[in-house]
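Let me begin by handing over the structure; questions about it come next.
Of the protein chains in this complex, all but one are displayed in their positions.
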Amino acid sequence: MITLENVSKSFGKNQVLKGIDLTVNKGEVVAILGPSGSGKTTLLRCINHLEKPNKGKIKIDNFQVDFSRASKAEILSLRQKTAMVFQQFNLFKNKTVVENVMEGLIVAKKLPKEEAFKKSVELLEKVGLGNKLNSYPVQLSGGQQQRVGIARALALNPEVILFDEPTSALDPELVGEVLSIIRKIAKEGITMIIVTHEMAFARDVANHVVFMDEGVIVEEGNPKEIFQYPKEERTIQFLKRFSEEEMYYI
Amino acid sequence: MGAEFNFGLIFDYFLKLLPFIKISLIIVGSSILVGLGVGLLVALPRMYKVPIFQRLSQVYVSFFRGTPILIQLFLIYYGVPEILKLLNVDVSRFDVLYFVILTYGLHSAAFISEGIRASVSAVDRGQIEAAYSVGMNGYEAFKRIIAPQAFAIWIPILGNLIIGTLKDTSLAFTLGVMELTGQSQTLGLLNRHFIESYLALALVYFILSVFLEKGFILLERRFIKYEKTSVEKSGNAFKIRNLFGKLNRDVIVVKEGTRL
Partner (left out) sequence: MKLDLSFIWTAFIQILPAIPNTLFITVVSVFIGFLIGTFSAIVRIYKVPFLSQIASGYVTVVRGTPMITHLLIIYYSLSMLLDSLAKNYHLPFNSASIPMMVFAIISFSITAGAYLSEVVRAGITSIERGQIEAAYSVGMTTTQALKRIIFPQAFAISLPNLSNTFIGMLHGSTLAFIVSVVDINAKAQIVASTNWKFFEAYIAAALIFWGITIVIEKMTSLLEKRFSVFSRGGVK
């Protein structure tokens, strides 16, 4: 179980996160929605300390970190318990596809090379890229690169996988292949936090939806509650921006 | 080795060196002018892919970038009179200064020609295509669209080149030209206060470099106004997009930041 307590973050004078509290249960798929600037990506990046919060605590099962006094070892531990799938994929340019997936296993999990290789090939086949093992990222399409990114995250067997707008940088026709992989993983019970703009997808895949605006969590609940019966005015306004057909009945 | 170290002497020597700035700058200025002329001549065959001359240009550039400037100084000083003698032209009583300017001129021409080529090719291909599509011919497209943009890209390159040439002039003393370095050696010998005199020398060059750099930054700004930063300055390194299509966007043809 992952708990965020009173997480705040400012960039200069701009306070982007205003005391966020969030609980994610094991196996849950949480979708975080909200307009640009709401702080949702910043919140995600605070979880694996790519952004340093000014205040707050995070607890993953029995492991707790106080962000205002996080030590280097604690940060490293935090990063080893989490994995991230990036909007810009960020595959290691100087490594092949299979090496990309192996990197974390060899370096952070200290697995022997053969074992890491086997596991990586398995996962790459799972995401449908078993035939691209020795290609370099520059030779792949965006959708393919993102799938490698997902395989790389899966390989680490983390407590939670963080998805930072995984399909926002993709051409429309490539979005589907990535979403179907994410859907597949969701069914396997892996804890996931997804920041996304894909409303229909969020509604489909998530079992908990969080709506953020201006640095606070405005409303959260299961998809039915949020999409069909939103309570807060801001939530209603935000959802209205998407066409009426989007809000079908579950 | 020498007498006691004396800080005050540095400033004294500094002042004594100042008058010699003039001759160093004359060398730099004349050399760059020669370099611009020759450089353009050398760049054209390569840009327009003129047979034979293109090869000659390549060899020229390769030679003048591939040999040390000291060797070039000696080569031209001893060689040009020999060659001209064969044509019955006697230059043995010409002032050394002409040979020095010729050498630095030919040397910088090689870098200038590469700089011109690089700047022109760094202009987005789409610009040329757009120019043609609105009905311009090659000459008009070049004059109105390519050249101005290439020029804006070229200014920092030229700036680096000039500063590089200034530093190169520190070798002219080997042919007996009494410029800054030569004078500082004389001053040092006078009282055996070598360190102070060379520190003063370094100071003079440093101030000149900074001065020239700031000057070029101002010049860049005036031309960069309409350019969406295609040249970014980070510290002393320059990045130019699309240069040779490489990810390495640092200018590799430039003398200053890469070669000495």
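Read from first to last, the chains carry the letters A and B; within each, the first residue is number 1.
Here is the rule we go by: a residue touches a chain if its C-beta (ideal position, glycine included) is under 8 Å from a C-beta of that chain, and two chains touch if they have at least 3 such contacts.
Predicted model only: the values in this text are computed from it and were never measured.
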Sole contact to the chain not displayed, among B:Pro19, B:Gly37 or B:Gly79: B:Gly79
Interface with the undisplayed chain - residues on subunit A: 48-50, 76, 79-80, 82-84, 86, 88-95, 103-104, 107-109, 136-141, 152, 156
Residue ranges of subunit B at the interface with the undisplayed chain: 1-2, 5, 62-63, 65-72, 74-75, 78-79, 82-83, 85-86, 163, 167-168, 170-171, 181, 194-195, 198-199, 201-202, 205-206, 209-210, 213, 234-237, 239, 246-250, 252, 256-260
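Simple rule for what comes next: only the chains that are shown with their structure count from here on.
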Separation of mean Cα positions, subunit B and subunit A [Å, integer]: 52
